[in-house]
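One structure coming up, written as structure tokens, with questions to follow.
Every protein chain except one is present and positioned as in the full complex.
After this line comes chain A, so read on.
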């Protein structure tokens, strides 16, 4: 085909490389920023710290788990912000749904099903997500059909749902949660182990290669310009390399000695004197985040729904004139956001092994920051799911890194706030130079 189009010939090697691989330069920038943060903290820890290294399997594994709840919500926030709205209530919705789920699985369901019944966690998760959806739908209805600005509805929601979370259990903390439910929050048992991680990793690699292959076939079918073969191979190698690297990383983090001993006693295994090496593997909340990310990416890029989200963000009037029911879309987007807040509530309360009314406080700010750092434009119309997840990872890396090297909470807040503003400024500069 037209592998060698006239425009493929000129430009510096870097521009030619980027054009051939069709890599989003913003994505490269974010990965660069992330690496800067990671290595920065690592070497800071190595030079000044007392062994507070950042780049260890243990720390990165924990980082991945901590990112999950914010990341799940950030994928939904992309849709909200792309359509020129905002949702300030997600942290409070997370808090309320976590309380509802806590009360349900600790105080209500065991009475009928018996303690530790295997259906408890299933019912709890479903109810939590439905509760989030109902809250989101209600807010979306107020915004779309009653014309109240999203900022006001969700600012009100932030207070209302937080208040409801307190009232639901009179301010008590509900703990511990159902043991199966707790696995959804990670921890040694809440991870899929070495073999499971390899299976997930290999499936992901197959997925990457299949996507590249089918993309190429589609282009051939319609006689579009193809990526040069070396670029396809490069993308496949980088994609699979990253996945395998992640698998090796999570498998390099062993269970702590105490857990190993407890596990060995329970399963009648004798622990050799040098200890047993049992890998964590991918944590379940991380796999939930990955699944949500894939689902939301498909939703945004491959369905009419996603296309309409972008169209509404680009020009709401044009979208309406094209026959898109913009009000109904707005309602559905907020409903989806509510559902994801409910799911994040599952992960957050499971990870803490308890539901407290303070769960998710300030999360709305981190979620919005993650989406914005990830390239979602507050002016609407622009945003990606992977960007938001990377944004969540950047935010969490900063947070974790500063905890690791012993910064105060106050300093952490100053840094996170400054980084947010700086990130948006850099993004503005980037957009101007690209245009």
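What to note about this one:
Everything that follows uses one rule, which is that contacts are C-beta pairs under 8 Å (C-beta built on N, C-alpha and C of every residue); 3 or more make two chains touch, one makes a residue touch a chain; residues count from 1.
As a convention for this text, contacts and distances are computed from a predicted model.
Going by its UniProt record, the hidden chain of the complex is named "Monosaccharide ABC transporter ATP-binding protein, CUT2 family" among "4-hydroxybenzoyl-CoA reductase subunit gamma", "Monosaccharide ABC transporter ATP-binding protein, CUT2 family", "TonB-linked SusC/RagA family outer membrane protein" or "YtkA-like protein".
In the complete complex, the hidden chain is touched by one of A:211, A:322, A:358 or A:426, namely A:322.
What chain A contributes to its contact with the hidden chain is residues 218-219, 221-224, 298, 302-304, 307-308, 310-311, 313-315, 317-325, 381-382, 435.
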